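Excluded from the complex is one protein chain; the other protein chains are retained at their positions.
On to chain A.
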Amino acid sequence: MQHDEVIWQVIRHNHCSFMAKIETGNFCRNPYNVTGVCNRSSCPLANSRYATIRDHEGVFYLYMKTIERAHMPNKLWERVKLPRNYEKALEVIDKHLMYWPKFLVHKTKQRLTKMTQMRIRMRKLALKTREKIMTTPRKEKKREARREEKAEKAAVLDKSIEKELLERLKRGVYGDIYNYPVKEYNKVLDMERQQAASEDEDEQEGEIEYVEGYEELEEEEDMEDLGDLAIGADDDTVGISDDDEEHVTATDHQRRRKEYGISERKLEKDESGAKQKKKAKVLIEVEHEDTSERQTTVQ
């Protein structure tokens, strides 16, 4: 025989494993509970006639329990599938719970409403893209930070960038912007060394002239203009420029040296000269650390 009152007294006053006490009240964790609150009328264990709605993979089922089956726990709950349509589901509930206490019917319908709303919302959210939070273990983060530091030290960045730029200059990627003809430069250095002993005095005078005097600057400007014109003329024949330069005399050597010194300061002037130049071929290079040969793709 079922004594609901006795069951309730035992459960409530001693211990119920489904009860969860929170600051706002007592809740019931039993999956068959209709309201979710721990109450005398909502407890599925302490009521021999009970009904709930449960959801399985998006389909709602009406579960009912009657006192006639109380001795067969295996077949205790009777399950009815509810239609997708909300109104039709309400009608089905009405039909099945026709002469049941109003409280249960009311609460079951409330539960159905809530669950349909939740189902709609879940479907909408599943269509939207959500950001997924991925965590990395702390050990990995620290390890990566350490490795990064060491890699940064191993890659002496400034030096490697400078080296790369110098190599591009030597290869001639920059064309004639920096007026850096390699052969000429080396020749100048040799001549310098040879004439170092004999021309010491001359050089000193030259230096003094350089430092003093405003007239010197004017002279430079003239030479600069001449230099620009010369560059313009040379650039049309980029291919033969080397040959041209070989025929230049010693005075021109000195002029070019000075030009090189002041070319850095007066690059803006060079721009006008540069526009007459042929468009420099762009060499895009992928550098390999180990292989000696470089793979260059000219595009």
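FYI, a contact is a pair of C-beta atoms (placed from the backbone, for glycine too) under 8 Å apart; a residue touches a chain by one contact, two chains touch by 3 or more; residues count from 1.
Here is the rule we go by: contacts and distances are computed from a predicted model.
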Candidate names "Elongator complex protein 5", "Sorting nexin-1", "TRUB2 synthase" or "Brix domain-containing protein"; UniProt protein name, chain not shown: "Brix domain-containing protein"
Per the touch definition above, residue among A:I22, A:A126 or A:A151 touching the missing chain: A:A151
Contacts of chain A with the absent chain, listed as residue ranges: 128-129, 131, 140, 144-145, 147-148, 150-152, 154-155, 157-158, 160-162, 164-166, 169, 173-175, 177-178, 180, 189, 193, 196-197, 260, 264, 267, 270-271, 274, 280, 282, 284, 286-291, 293-295, 297, 299
